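Supplied in structure tokens, the structure appears directly below.
Missing here: one protein chain of the complex. Every other protein chain is in place.
== subunit A ==
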Amino acid sequence: MAVIGVIFLLSVASSAAQAQESGISGGAVAEVEGGQGVGIKLLDMPESTQSDPRTRTYIVDQVGPGTVLERRVQIQNNSTSDKVVYVYVSSATIQDGNFVGDSSSSQNELTTWTTLEQSQLKMPSGSEVDVLATISVPSDASEGEQYGAIWAEVRSAPLAGSSIVQASRAGVRIYLSVDEGNGTPADFAVGSLTPSRDAEGLPTLSALAENTGGRAIDISGELNLANGPAGLSAGPFTVQQATTLAPGDSGEVVFTLSDELPNGPWDATLSLKSGLVEREVTATITFPDAGVGETVAPNEAPVLLITLVSSGVLLLLIAAGTLIVLRRRRKTATPAVETAHADASV
């Protein structure tokens, strides 16, 4: 069971007696219903960037001024009742490493360029509707990256005497970069690694990531520890929290590990990625008994190899190389077989 729509009622009485007389009691008015709510997803992604997992989930694009983008989103009513769904675009910001969609009335240039085919849907239980979003970037648009989100919002039914409703909304993020040329590609660097112990004594490893590219990035990744005391290995550990960084921003990517781990030293291998951009760094670290340990500068692994593996290009190169080698071998092997035949016939 789930509830869609909660209105907060706060009762303030001038005296305890009045509260009792008037029957005022704090509470929420809720419209209870079952099912899985109302959800949204992106339907179209650019053909040219389909290998990038970010473009499968968000509208991530880099376009020139004057470009018109069309993308569809699909809204599904997976609840057990009919719903009125409000569809709109709001601005968004990157705050403290998180992508945060602003309130419904918040606008920026991107939202003024974006129009939606429908703004209000009456959706029966179990139905789905595709909504076309058109982003018309004006020819005089200034260069830079802007953020927004397309929302599907469900509000509780207005109650008698109240016009205030509660909203639950799910959104598709928009990261739109406007640039005359190809723009500065997405990139980031891992500056330093700091082992420490948190307030509960758990070992943590903080990696300082800097967005050195021209586009916002969503960093996630994992950590492996090897060559520890008595040859111990541990991991992979998943990053605790995905970090979103605007161009030029720096932020910490923190891994919290098990308190059963000895202090080390460990050979740490950190793999961080945002879409197709991957960075792998290694360093020898030692967790302190308490507080903050020694910060170390990591060594970066060859980036080209990682990028090639992630894009599947390496697979193609290996297959092509195998073909060439086999063909050469066949050419050199054929005369030998003929000679053997000749010998046998003698």
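Keep in mind that, in the parts below, contacts are C-beta pairs under 8 Å (C-beta built on N, C-alpha and C of every residue); 3 or more make two chains touch, one makes a residue touch a chain; residues count from 1.
Following the convention adopted for this analysis, contacts and distances are computed from a predicted model.
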item	value
Omitted chain, identified by the protein name its UniProt record gives, among "Putative transcriptional regulator", "WxL domain-containing protein", "Glutathione import ATP-binding protein GsiA" or "Sulfotransferase"	"WxL domain-containing protein"
Option touching the unshown chain, where A:Q241, A:N263 or A:T286 are the choices	A:Q241
Contact with the hidden chain (one of A:Y88, A:W113 or A:W151)	A:W151
Interface with the unshown chain - residue positions in subunit A	1-16, 18-19, 24-28, 30, 32, 36-48, 50-51, 53-54, 56-57, 61, 63, 67-72, 74-76, 78, 92, 95-96, 98-103, 130, 132, 149, 151, 154, 161-162, 164-173, 218, 220-221, 238-242, 244, 273, 311-312, 315-316, 318-320, 322-323, 326-327, 330
